[in-house]
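Shown below is the structure under consideration.
With one protein chain held back, the other chains of the complex are shown just where they sit.
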Amino acid sequence: MPDLKEIAAWLGADFSGNGDLEIRGVQALSKAGPGDIAYVARAKQDVDLSQVRAAALIVAGDSPLAYANRVLVPDPQLAFARLLEYFYPRQPFWTGVAANAYVSAKARLEAGVSVGPFSFIGENTRIGEGTEIHAGVAIYHNVKIGRECLIYANVVIRENVEIGDRVIIHPGAVIGADGFGFGRTAEGGAVKIPQKGRVLIGSGCEIGANTCIDRSTIEETVLEENVKLDNLVQIGHNVRIGRDTAISSQTGISGSTSIGAQVIMGGQVGVADHIQIADGVMIAAKSGVSGSVKTRMIVAGYPHQEIGAWRKNMVLARNLAEMKDKLRLIEKRLKELEEK
Amino acid sequence: MPDLKEIAAWLGADFSGNGDLEIRGVQALSKAGPGDIAYVARAKQDVDLSQVRAAALIVAGDSPLAYANRVLVPDPQLAFARLLEYFYPRQPFWTGVAANAYVSAKARLEAGVSVGPFSFIGENTRIGEGTEIHAGVAIYHNVKIGRECLIYANVVIRENVEIGDRVIIHPGAVIGADGFGFGRTAEGGAVKIPQKGRVLIGSGCEIGANTCIDRSTIEETVLEENVKLDNLVQIGHNVRIGRDTAISSQTGISGSTSIGAQVIMGGQVGVADHIQIADGVMIAAKSGVSGSVKTRMIVAGYPHQEIGAWRKNMVLARNLAEMKDKLRLIEKRLKELEEK
Partner (left out) sequence: MPDLKEIAAWLGADFSGNGDLEIRGVQALSKAGPGDIAYVARAKQDVDLSQVRAAALIVAGDSPLAYANRVLVPDPQLAFARLLEYFYPRQPFWTGVAANAYVSAKARLEAGVSVGPFSFIGENTRIGEGTEIHAGVAIYHNVKIGRECLIYANVVIRENVEIGDRVIIHPGAVIGADGFGFGRTAEGGAVKIPQKGRVLIGSGCEIGANTCIDRSTIEETVLEENVKLDNLVQIGHNVRIGRDTAISSQTGISGSTSIGAQVIMGGQVGVADHIQIADGVMIAAKSGVSGSVKTRMIVAGYPHQEIGAWRKNMVLARNLAEMKDKLRLIEKRLKELEEK
C-alpha cells in the first residue's frame, strides 16, 4: 500500500501533513473514509471539512482548505484522474494476436498490436504500434489505424476509414457506414446514392458505445483531434467537428454541417444540415439548432435562442393561462369603459 | 391440439362452455378466428361480441361478457402471456458450449450454461446455472452473471459488471462502457477521467437492443430488480433505477440521477443529471425533466410540468396568433377611448 509521500511523488506534487500515512484507495469526497484519498475541485472550495472522513485530500495549490493531510496540485480533478489509473490499472484484454482471430495476409500489424478472438482485419489494413483490438471487432479493407488505440468489442470500422493515435472506440460503435442519401424518381420512388467518401478520425478522439459516424457520397467526414462523443450519437455524412468538442448522448448532427472547436453539446440535441456552429458554442440538452450559430454563445430550445432569452420565454410559455386570464379581464374592463 | 379444458387446466383456471373444443392457437381479439383463443383485458369490457370470431375468450372472473366458451382468470392479459409460451415455446439457440466459443480457462460456468459460437468469456468470469449465451457475445474479465439469464447475440458486457438471475439482454446492448467524464485543461482541452466503477443489474431486469448502461468514475451504476429498458436507451454513469421501473425507447438518463421504483417513462424522454424522480412518477414521451420530481405525479413537456397544466399550456401555445390578434384589437379600442 502506498503512503502519502509516494502518492505525492507519483503525481510530482508537494504535500503537507503525515507523509507516512498509508493510502488504501481513491474515493468520492462524500464517500471517502479513513485510508481513502479524495479531491476537492478548484471551483468548489465551500466544503464543510467537519463532514469529511478522508485520510487525505488533493487540493489546488492555493486552496484555503485547512486539512491535516493534503496533496497540492494545479488541477485536483486531473490529478485524481491520474490516481484512478494508479489504483485501478487497466487489465489488458488480450495479448498478441488470437489464434481464432482472422487477420488478412495482406494486413500490416505493427509491434505490440493485440487482436482478440473473433476479430476480423481486412486486406491492406494497417494498425499502429500498441493498438488493442478486443473481441468481435470487424475492421474492413483499406483501413488505417494509428498507435495505442483501444478498440472495444464488436466495433465495426468500414473500408477507407483513417483513425489517428490514442483513439478509444467503445463497444458497438460503427464508423463509416453509408450516409443516408437518396434521390427520388419522378414517381416518388427512393433511389440510393452510393456513399464512397472517407471518414477521418483525429488522434485522441473518443467515440461512445453504439455511436454511428457516416461516410458521405464523395467528400470527407472529419473529426479533428481530441473530439469526445458519448453513446448513441449520430454523426451524419460530410460533417466536420473541431478539436476538443464534446457531444453528449443521443445527439445527432445532420449532413454537411460544420462544428467548431471546443463546442459542448448536451444530450438529445439535434443540429440541422448544412450549417455552421462557431468555436466554443455551448448547446443545452434537447435543443434543436435549425440555423448557424456564428459567435461564441450559449443556446437552448427549438428553434434555438440565446439561453437567457430562452429561459425568459420558457417561464412565460408555462404561464400562458395567466396571460389569457389577464386578456379576458382587460376586455371586460374595456367594455365597461366603452359602455359608459 | 389441446382442447379448452386442457388449456384451462394448464392455466389453473375455471372455464365455461364446451371443454372438448379444440384450440388451434392464440390470437389478438380482432384477428381471432374459429380455433383461436383470444383475451379481453380487464379494463376493456365494452366489446361488441357480435364481431368476435374466436373459439374461446379468456376473461376476468367477474366479467359480464356472455360468450359461449370462456376461461376465467384473475388477469386475462397475464394468462394470455402464459399461453403464448405454451403455443410458441422458445427454441434453444444452442446447447452446451460451442467448440468455436472462447471460454477462459479461469472462467467458471455452472451446470446447464450454453455458450454459442464466437462468444468470448473472460478470466474469473462466473456464469450461473442454466444461463444461455448466444453468438458473438463478449463478456469481459471479472464479470458475474446469475442463473437462467438470456444473453442475445452480440451483447457486450465489460469487466466488473454484476448481473442477477433471469435477466434478459437483447442483441447489441452494451453494459459497463465508460461514462462520459471529461475535465478541461486551462486551454480548454478535453481530458478523460477514467471510469472504474461497477455496474449492478438486479434479477429480473430486461435490457433492450443496442441500449447502453455506463459505468462511473468510482461509484456504482445500479438497476434494482425487474427494471425494464426498451431499445436504444442511454443510462448514464452513477445512475440508480428503482425496481419495476419501465423506460421506453430512445430515452436518456443523465449521470448521477436517481429514479424511483415503478416509474414509467415514454420514449425520447431526457432526464437531467444529479436529480431525483420519486416512486411511481409517470413521464410522457419526449419530456425534458430538468429538475427533481419529488412526489408521485404525471409530468410532460420541456421543462416538465404536471401534465394537466402542460396540456392547457399546449393548447394556448398553439393559438398564440389568436392571442396576438386580441391584443391588437384591444389596443385599437383603447386608442379610440383615449381619443374621446
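A and B are the chain letters, set down in written order, and residue numbers restart from 1 in every chain.
Definition applied: a residue touches a chain if its C-beta (ideal position, glycine included) is under 8 Å from a C-beta of that chain, and two chains touch if they have at least 3 such contacts.
Bear in mind that the values here come from a model prediction, so they are computed numbers and not experimental data.
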| item | value |
| --- | --- |
| Touch criterion as defined above, residue of B:Gly35, B:Gly61, B:Pro117 or B:Gly130 at the omitted chain | B:Pro117 |
| Of B:His170, B:Arg215, B:His237 or B:His304, the one touching the omitted chain in the full complex | B:His170 |
| Positions on chain A contacted by the hidden chain, ascending | 100, 102, 118, 120, 122, 136, 138, 140-142, 154, 156, 158-159, 172, 174, 177-178, 180, 182-183, 185-186, 188-194, 196, 210, 212, 214, 217-219, 232, 234, 236, 250, 252, 254, 268, 270, 272, 288, 302-303, 305, 309, 312-313, 316-317, 323, 326-327, 330, 333-334, 337 |
| Residue ranges of chain B at the interface with the undisplayed chain | 26-28, 31, 75, 77-78, 80-81, 84-85, 87-88, 91, 93, 98, 100, 116-118, 134-136, 152-154, 168, 170-172, 206, 208-210, 226, 228, 230-232, 244, 246, 248-250, 262, 267-268, 280, 285-286, 314, 317-321, 323-324, 327, 330-331, 334, 337-338 |
